[in-house]
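This report concerns only the one structure given below.
A single protein chain has been omitted from the complex, and every remaining protein chain is retained in its original position.
Every chain is named by a letter (A and B) in the order it is written, and numbering of its residues begins at 1.
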Amino acid sequence: MSRIRTAPPRYWLVLLVVIFFLGFPTVISSFLASEWAQAIILAIAIMGLNILVGYSGQLSLGHGAFMALGAYTSAILVHHYKMDYLVTIPIAAVLTGLVGFLFGVPALRLSPLYLALATFALAVVSPSLIKRPAGLTGGVQGILVLQPDPPDVAREAFAFVTGTAMTSDQWIYYITLFCALVLFWLAWNLARHRPGRAMRAIRDGEVAAAASGINVAGFKTLAFGISAFYAGTAGSLLALSTGFISPDTFPVSLSIQLLVGAVVGGLASIPGPLLGAIFAYFLPIESNQWVPSQTWLPEQITSTVKNAGPAVSYGIILILIMMFAPNGIVGLIRTGYVTVNRRLRGASDPQTGQIPPDTQTV
Amino acid sequence: MGRKAPGFAAVAVFLLTLAACGGGTTSTTQTDVGVTSNSILLGNTNALSGAAAAYGTISNAENAYFTYVNTNQGGVNGRKITFKILDDAYTSAQTVPLTKQLVEQDQVFAMFSGLGTQTQTSVKTYLNSKKVPQLFVATGATTWGKDFSSNQWTLGWQPPYQGEARIYAKDVLQNHPNAKIGVLYQNDDYGQDYLKGLTDGLGDKASTMIVDKESYDVTAANPFAQLTKLKGAGVDTVFLFSTPKPTIQSLAYITAGLHWEPTTIYLNSVSNPQVYMGRAAKGGAALKNVTSVSYIKDPTDPQWSGDDGMKLYKQVIASCTTCDINDGFNIYGVAVDYTMVDVLKQAGSNLTRKNIMKIASSQLNETNPFLLPGIKVTTTSSDHFPVMQEQVITWAGTGWKLQGSLIDERGTIK
Partner (left out) sequence: MQEFLQLVVSGIATGGIFASLALALVLIYNAMGLVNFAQGEMAMLATFVAYSLINRGMSFWIAFPVTLVLAFGGGVVIQRLVIRPVERAPVLALVIITLGLATLVNGLAGFIWGYVPRSFASPFSPDSVDLAGVFVSYRDLGVIAVSGLVLLAVYLLLQRTTVGLTLRAAAHHPEASRLLGVQVSWMLALGWGLASAVGAVSGMMAAPILLLEPNMMQAIIIYAFAAAVLGGIESPLGAVVGGLIVGVTVNLAGAYLPGVGGDLQLAVGLAIIIAVLILKPNGLFGRAAIRRV
């Protein structure tokens, strides 16, 4: 009982967020549920990237390729081998994780910039590589993934709560939410315990970390493997939620979108990827559609925004966010919280010489 | 005290979001979803930005024609057409949620003229399962008409790429039976579809006549290496199954880069608008012995300047401020619109999704003022390719010249 009383407020916030997402589909349309499922999928992939970039300090511009691997693994297993979709998700994740781990080995040799180039190259060529074994991957035609109907248990529960029938999209939303909860919890534990600390030590100073006895190579490749595992899960879920994948579902811009989401959300944080995913997913859609539909804006502005496409507004907002929040949204909230806290406490001398508590753990 | 702040803030955000996402609304319908007593809502996804954005003008041209019908004819049977266009940037990952939005949130009556083979394939199953018409998709992929029986809510419009390539095959067999053929094709649905049509059309002569095939990826900077190889293989008849930009580059490179004068160059119809020929010429292309096919009147062709259909097109397109009047894509948009309006008119008071699907896929019999004279837009219960006639054209220095008469490919694609 006292544990609950003394639990940090953050834990309550997390609980609230989880309840929010659990209840969400009951109040929004099925279509919006499918949109939010996509955002959550992106959050999973970004969390994976965050583990690599934020925690272990290695740069990757090619996580879209890992997503593609996960997606195609699931799609092929379902399409060619008639496996149940839910079974293929962990298979795809583990396979992609292994590939990521193997990729991490030669990556050790490359300095950050060159690693960025190598992963960028991977992202660029993966559509072409996918097209090649056309018999397996469907080539340019892609693979259609049938979306499963909700099982009776879920259907009944949903009908009990809302009185409406559960759609395929809503069921898929819950699958992705479940995966996201598991994976976020896993990441939180990773960050809090030894692997996370080791990775952060490596990120902040490789030589010092090695001198402290940390197995640098081991943790770096582990980080790669884990982050690929996350991307593979996300890819598999993506195939499920969109119902169709083809080589052009995974262009370079996807990998870039993941990186943008990771940085905008806030690197080396747990809530960062979720915020970043919401930003990266909804901003282009909203800027394309929301502005022109606002009737109180003058015609010139709306037609300008509409014709310029989401690109211009997206670019401007991205630049502004990075200028005002270079540590991402989470960084902004933290600095804001610290400032507000200080003001409230009437702290007069911020420089107390004390080492601040480690803000990297949630 | 400060500790509770995040908690309250979270609750506030939670409630605010609940209020904002107030669920989908259903419009009042009269005969079917998306139809009211005075309006019809049609949905569309097109590439308004990104790599394929040159095609984006099609949707704008279509909107212009709908505007014309609304203003000059009071709409169709008293109902004005509202056309909602969303930008999917040619990526199927965007097309899927945007199409779902149009169907489930905006509650459109039908999806019309969606652009792109992969993008439209990605939503095909969804639209068919929801029984929403996916009408007159803006791609010439043969599968729309060929596989109609498995997707009866999806219909193409323009002549299929395979049909077009078969016409080229006929032309080659007739006029250049000893040709050594080399094919440059884009490595995707588009290029592969054309190649299949050519190979099928040549029949058993294909393996002997096609000396070399080179593919290039749509992301490549240019197809020059492939063209060099074609020349090196002794090819004298070149087929360019490529989108406009690589086609222009190829035409220029063949003359200026390789100093090569093939006996014939066959261009696909998507890349043959006169504007592109002009650009190739500026790049150094000789444009000798270039053949293609056409089914639409080209706005830059002086022979149509007095034509009623062309005059109508020019009148319609004037209301689209971003449309280039000479762009062949725009008259395509207007032509396809004409068929759509025709279908809506034929439905009369029985304006249901099922009925317009039936009319479009099996009861079309129309003469379209924007297509070449003699072309009939028809569909029957066994034939679901609306436009199947094209005419061979050859480049004559300043413009395309129609050769011979219309060739009908109806019934050749099983």
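Assorted remarks:
Just so it is clear, a contact is a pair of C-beta atoms (placed from the backbone, for glycine too) under 8 Å apart; a residue touches a chain by one contact, two chains touch by 3 or more.
What you see is a predicted model; the values in this text were computed from it and never measured.
Note that of B:65, B:83, B:109 or B:216, the residue touching the chain absent from this view is B:216. Within the set A:124, A:154 or A:181, the residue that contacts the chain not displayed is A:124. When you scan B:53, B:211 or B:325 for touch with the missing chain, the hit is B:53.
Considering the complete assembly, subunit A touches the hidden chain via residues 53, 59, 106, 109-111, 113-114, 116-118, 120-121, 124-125, 128-129, 131-132, 205, 207-208, 256, 259-260, 263-264, 267, 304, 307-312, 314-319, 322-323, 326-327.
Residues 49-51, 53-54, 56-57, 187, 214-217, 219-226, 228-229, 231-232, 244-245, 248-249, 252, 255-259, 275, 278-279, 282-284, 322, 324, 327 of subunit B touch the missing chain (whole complex, contact as defined above).
What we mean here is this: only the chains that are shown with their structure count from here on.
Distance between chain centres (mean CA atoms), subunit A to subunit B: 36 Å. Looking at the complex, you find that subunit B touches subunit A at residues 1-4, 6-7, 10-11, 14, 17-18, 21, 23-24, 48-49, 86-87, 90-93, 96-97, 100-101, 103-105, 118, 121-123, 125-126, 187-189, 192, 217, 219, 322.
Residues of subunit A touching subunit B in their complex: 9-10, 12-13, 16-17, 20, 27-32, 34-35, 38, 124, 127-128, 131, 140-142, 144, 146, 169, 238, 242-244, 246, 248-249, 251, 254, 285, 288-289, 307, 309-311, 337, 340-341, 344-345.
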